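Excluded from the complex is one protein chain; the other protein chains are retained at their positions.
For chain A:
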């Protein structure tokens, strides 16, 4: 791999575990080698790292992951009405037979392995590049690890108005599945693309998605994580947004022993917008961490972060969100809200909202709250004959709805609402 690592080095152990055979063209070999160097330079995250203050990274960095029983495949068709082009990953490996053909009007699409094997490819300007840029000012070693080892993923270049969404659907079948998946997306000028993600992926899942949106391009992302209880997951979404582009990402998470979703966005072109939102519901052995870093590097851009966490029976929710406004990013409009709803006294919500502003003509606000279900609302609902359990679910759904409203497409938002309502119902049943 071009870099000598000590045999008992934990970095080497992880790289070794996650590496798979494949063919690298020149650009891919370089990108992989550069990522490995970054990783070696940083080392793996530890409990003492400020950025991991609320989340113990040990299970994510251990040489091996504990087995997790495979999940029944239940979310493959949730977005069926949107008629997505469905691409299936089984235990983190792309499964061409189970997937739709890699062809869709308005975009070029291929597997990461195919792109990596080519000597020359446009993906060289994105793969590992956005990730590398996202390593400063805060290091994200697990993302570098992913760039260093990944061989599975999808590479998409949207060139027009893509009418059907692209769905990455995961199936988890082998209890020991421990994998890295890396998607590369470029939305060209004036193009629009929606990416959906569903399914339980693996016992331990490391995923990176790099998204570059050119001038006036639009990218929408809706993801459902769950319902696998014991999974470990570290995901990174890196985005670079050029002038007048629009980016929206929403994640619904249910269950999961440890999930760290990082989202790193740089607004590099004027008048761009970025909305990142998430809703999670967990109980018991559940630790969910949303870490967001949005850098405003251009004039008149807007960013929103809306995160809602519903926690019960010892669950932990973490939010670390930052808005960094660079000196030239005048007229920035930044907003951030994170809220925890604790359904009992055993759960906790930990939040670190941060604003760092170097421009003088900006509007930035942030808020973070934590509380229980409102007793007055609960009484009002139950006094109309609605059971306490149903009333609580209604209030939970209402609580997370502000995040769901961030989804651009109303029909997709309704799918999320229905999915969540169904899961809440099942949890009680």
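By definition in this document, contacts are C-beta pairs under 8 Å (C-beta built on N, C-alpha and C of every residue); 3 or more make two chains touch, one makes a residue touch a chain; residues count from 1.
Throughout what follows, contacts and distances are computed from a predicted model.
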Hidden subunit of the complex - UniProt protein name among "TRAP transporter large permease protein", "ATP synthase subunit c", "Peptidoglycan-associated lipoprotein" or "Fe-S cluster assembly ATPase SufC": "Fe-S cluster assembly ATPase SufC"
Option touching the unshown chain, where A:19, A:37, A:300 or A:377 are the choices: A:377
Option from A:103, A:363 or A:398 whose C-beta touches the chain left out: A:398
Sites on chain A contacted by the missing partner chain, in the whole complex: 375-377, 379-388, 390-391, 394-395, 397-399, 401-402
